[in-house]
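A protein chain is absent from this complex, but the other protein chains hold their places.
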């Protein structure tokens, strides 16, 4: 069984990574590519400034880029739209009957929209029925994944919260340039330098993990009660966000227990054997100077989060270093894994249904 | 009045910066250069792998490099020795009658050795008489400056501790490559990467500031009672350590008061007009994305610490970013400023005294 | 005696370097700053995204940015305008009576416009009378300096051409990011990469040096008859263009003679003691691995060209490496040195003349 995927924002950095991630996907086939007006009507190969180290997958370069509005001939859409336009477009697609699996921030904090990391809070997908009812969506709906730096942090916090309870979190990020898109950061700003500011990032890191680790109760998410303080820096690295984290736990734990909780973490994607799921969602490094962005970001084909340097913290309880591949596990891969989970749960509509619905709409 | 300086470890990275810093110094004249056996007997120009962007100052290249042991024809020594050998050598020089003003870590935490930043704790120099008595030094003594990343942190903490009391400190550093000396970090490790480990660095940052901000009482330093948690990372930057800091204060303070306390900070070097003292030991940036290593490290000829992004912290009280030029304010310039303070206080022996003493020793 | 300078394109990368270069100039005082419509009416500090490592010079930040069109209250203008608009604007200023000393490419190859490096072809300024006559300029005129990578090459070729005759030139450049302006090259393109293409650059390098080293005869420049083949690459360096050069000479020369010709090169700026002139326009490195951009670009305050690795070439006669600071000797400093030469020659109109002329024009 195969689903036809439409990609919104297909020419951007995350859109390209989605295309790469779907190149040989066993379930999903790229059927439609949509982007801004400027690109639409051209072939993808012509419209895109392809930035990846591998070539455009076979058959994709020839696709015609469509405008980012319904109707597209596909079963669901992955959205990598720019947040300046994503809000209403995603809403339109959901209303038109498409499951919208989005990487953009616009609907993440909407009360009725699941903000999901499949290993962490798959149960939040239970918000979907309420969302459809509340927004009057017949078949479509919105599901989001978190901000790139949040994904790494939330995944590292989950097993610790389950085992010991997380009480306080201190995090300083050293984020890669690809997180700013293309052209993004000017080389004259980035080279041999660190920029101690990323617009809106600290706010996202201080709220999103609390929703993700929140408890679903009576059709709404009760945010986790821990506090997070985040400081975000941009460093001259291409891919891979590194985070220096310190946490306070509610229950006493030894360093070995913390390490074991992280290393043994496994979730629904691993149980279900979803195609994009890494064998180990968290890899614990034993070497003193790891994880490092350039050497560890590709672990688990970019889907494993690496944690290292677990040690006591003089102020809180434990300190450690987290690494997440920001454009794979932190963006394109996150959305694809969400789509796989939805497919497995039967939440992606059958193709004929969409076809029928589309046909119906066309004939109105 | 001019003092003759001897530089121990003159061929290394910090030794070179000391030579640069003394090139046109109004008080100090480079008289002797000492280094390892391998270099001694050669001219400095021949022995050194000069790494600076300006040429070797006139007259220095021709000096003969001596072994790093007494007797040297100078009034005091600046030590930039490698810590693997510095301990006994510095002790020997002090015993031989030389004030030893050291950048190395070996004696920093010795109970009777002042660990001094002239703007922060000039009164700790009062440990010297006790040190001389205890160690049986006639004229010589040991004075140290802190680790490069400590200097930036301790300077930023001082005015806040004076005004509001510092209770807790969280710091994550992004440290420059020059901090590891030469050849130091391999380019294959450094490029497009971050290394989340610097041997011994976190321990220094967690203890040194507590000595520096400690109170001198009854001939010993009572360590400051705040706790520090440090995480140290190496980033691909040539010079300039950036630090993401969060602090808890003992007294309530507004963001404006914190900013004002930092911006108005001034110390004894400024009052005395010491040659190397910057007009402003701390510069507060108002721009959202500053300080940045490449753009701000040279402020105050590398002797000003830059602080920016002062804002509330959800966990503690305030967060901010600190930048210190690690090889100037954090090393060579720190030692030179200590020497200037000692000279001003009359703690550098007159030249004839040393001369006489040296002569006496020679004739034993 | 002091001249009032107006800077066209004052907010751009080269404009900023001009302001830096004039900060403490003994002859020239920044009187007017002009830029695009978007900036005009605002103070310079407000309009500019200042990118330099030193602060905006005192008194400059408060100046009001004017539109880039006459009348400006100044004795001459330095132009750092973008080449997309520079052509007619510079022409307008010249027509309005201003000497226009331009860094932009638009008029460089105009038959009646001098393309000048003061050490190389100061006599080309004799084109000015013909230019004024031909274009109907009363007092104003146009003088240009070469492209950044051309400057380094042409300066290295000049003494060799004088002594031995240059017959063929092969050059491959490794150019700094600042040459592309700001924001210029995206960090995702620049980092850990080389881009083997710079639009229009090879064409400039293959023609400009032949004009500069051409002979002025009968009021026109007879281009030098050597051929140049240039290949231009962008490398991840902030400032400093490095060039691997190979040349064929018309007369036999030894390696020592070539080296001596380069090292002893001196020109009119040195003879006249112009304020910006470096003591040595060319510095010959004897070390095997020099010049290097980061270590040698600032030689002679960025105005000396460094040449190293002089050695025989198996194909032509000699190979060597050239380094030029692209935004100082290759741009802002080049224009300022041209202005100094013009001032020294009495080719910058007296202030009252301009004043009178301006007054006259205003009352028409």
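Labels for the chains are A, B and C, by order of writing; each one numbers its residues from 1.
Please note the rule applied: contacts are C-beta pairs under 8 Å (C-beta built on N, C-alpha and C of every residue); 3 or more make two chains touch, one makes a residue touch a chain.
Note that the coordinates shown come from a computational prediction; the quantities given were computed from them, not determined experimentally.
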item: Contact set of the excluded chain (shown chains only); value: A, B, C
item: Of C:212, C:242, C:328 or C:348, the residue in touch with the unshown chain; value: C:242
item: Residue among C:109, C:138, C:194 or C:279 that touches the chain left out of view; value: C:194
item: Contacting the left-out chain in the complete assembly, out of C:291, C:330 or C:349; value: C:291
item: Of A:90, A:192 or A:243, the one touching the omitted chain in the full complex; value: A:192
item: Residues in chain C touching the chain absent from view; value: 168-170, 172, 174, 191-197, 206, 227-229, 231, 233, 235-238, 242, 244, 246, 288-295, 308-309, 313-316, 319, 321
item: Touch residues of chain A, complete complex, unshown partner; value: 51, 53-54, 191-192, 238, 294-295, 298
item: Interface residues of chain B (partner: the chain not displayed); value: 51, 177-178, 182-192, 236, 238
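Convention: only the chains that are shown with their structure count from here on.
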item: Chain contact graph, described as a line, ring, star, complete graph or other shape; value: complete
item: Separation of mean Cα positions, chain C and chain A [Å, integer]; value: 49
item: CA centroid of chain A to CA centroid of chain B, Å; value: 44
item: Chain B and chain C, separation of their C-alpha mean positions in angstrom; value: 41
item: For chain C, residues contacting two or more additional chains; value: 51, 191-192, 238
